[in-house]
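Then we have chain A:
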Amino acid sequence: MGGLVKGLATTLKYLRRPRATVDYPAKERPYPERFRGLHILDRDAEGLERCVGCELCAAACPVHCITVEAAENPVGAPYSAGERYAWRYEIDLLRCIFCGYCEEACPEDAIQLTPRHDLLSNKREDFLVGKDWLTVPRQ
Partner candidate 1 sequence: MITLTIDGKTVSVEPGTLLVEAARAAGRDIPVYCYHPKLAPAGACRMCLVEIEKMPKLQTACTTPVSEGMAVHTTTARVKEAQHGVLELLLINHPLDCPICDKGGECDLQDFTLRYGPPSSRFLDGKIHRKKALDCPPFLVIDEERCILCQRCVRYEDEILHERNIVLIERGSHMTIGTEGRDDYGGYYSGNNTELCPVGALTSRPYRFKSRPWDLKMTPTICTQCSLHCNVRADVRHGDLMRLMIHDNPQVDGGWLCDRGRYAIGDAKAAERLSHPLVRGGEVSWDIALAEVQNALEAGPVAGLGGGRLTNEAAAAFKQICGTVDWRVGRQTYARVPGVAEATPSDLSEADVIVLVDTCPMEEAPILDLRIRHHKRVIDVGPVPGMRVGPAERVVCAPDGVAEALRGLDLSAAKHPVVVWNGRGELVEAIRALGAPVLMVHEVANARGAHDAGLETEGDILAACAEGKIHTLWLAGANPLRSYPADVRAALEKVPVLIVSDLYPTEVTELATIVLPVAGPFERAGTFTNLGGLTQTAAAVVAPRGLSDERIFQRLRPAAQPAKDLPARRSFQGGNLLVRPHLWSGGGNTRFDRTLEAARTALATVRVHPSQGLAAGTHVMINDVHEAVVAVDPGLHPAVVVVPDRTFAGLGADARLRAVVPA
Partner candidate 2 sequence: MVLDPAETKEMVARYPERRSVVLPLLWRAQERIGYISDEAIGEVAAAAGVPASEVSSVVTFYTMFRREKPPARRLQVCRSLSCAMAGADELVAALREMPGCGEKFSVETVECLAACDRAIAGIYNEGLVGPLNLAGSAKLVRDGGAAGAAAPAGSSGAGAPLEGGGRP
Partner candidate 3 sequence: MIMRLLTDGIGEVDLRDIGTYRARGGYRAVENALRRMSPKEVADEVSAANLRGRGGAGFPAGRKWSFLPGDGRPRYLCVNGDESEPGSFNNRMLVEDNPHLLVEGVICSSYAIGCSFAVIYLRGEFYEGAAIMGRALEQAAEAGYVGEHILGSDYSLRIVVHRGAGAYICGEESALLESIEGKRGHPRVKPPFPAVAGLYASPTVVNTVETLCCVPSIVNNGGAWFAGIGSPKSPGTKICSISGHVRRPGNYELVMGTPLRELVEEHAGGIRDGHRLKMILPAGASSAAMTPDQLDTPLDFDAMAAAGSLLGSAGLIVCDETTCAVKVALLGESFYAHESCGKCTPCREGTKWVEKVLARLEGGQGRPEDVDLLKSLVGEIGGGKCLCPLGDFAVTYLGSALKLFEDEFVAHAHGRTCSERLQARPTASVATGEVLSA
């Protein structure tokens, strides 16, 4: 009997407290700024891709989930500043462990891990993301 009262009291106590869960996806819990979530490929101040296709991210990746292939920037319509850009940039998100080594390795601050974490699909191929998905839109 005493146990029941004690249990009810606990329940009542928690009823009055604020809820621990949030109403996802209508509401999102704030994440720390440095949370290592989904990747983006950033652009520079001129709106050009920061990525120069150096592949250091791919070299640093412990699970080999990044594939980069580079090419020479087209004359007159460059993708990135300088001579070289990545025409192919793919991350296999299912393999990624979000360690952030790619971000550390990047000499251009192109690849960045954001607090975004909505990794949802029911098709495996959706998790193989390319430049179109990763590159932030031009401002």
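Inclusion criterion for the candidates: all candidates are chains of the complex that A comes from, given by their letters.
Going forward, a residue touches a chain if its C-beta (ideal position, glycine included) is under 8 Å from a C-beta of that chain, and two chains touch if they have at least 3 such contacts; residues count from 1.
This one's a predicted model, so the numbers in the text were calculated from it and none came from an experiment.
Undergrad: Taking the stated C-beta criterion, I'd like to know which one of 1, 2 or 3 contacts chain A in the complex.
TA: In this complex, the candidate that touches chain A is number 1.
Undergrad: Can you list the chain A residues touching candidate 1 in their complex?
TA: Interface residues on chain A, with respect to candidate 1: 52-56, 59, 70-72, 82-84, 107-108.
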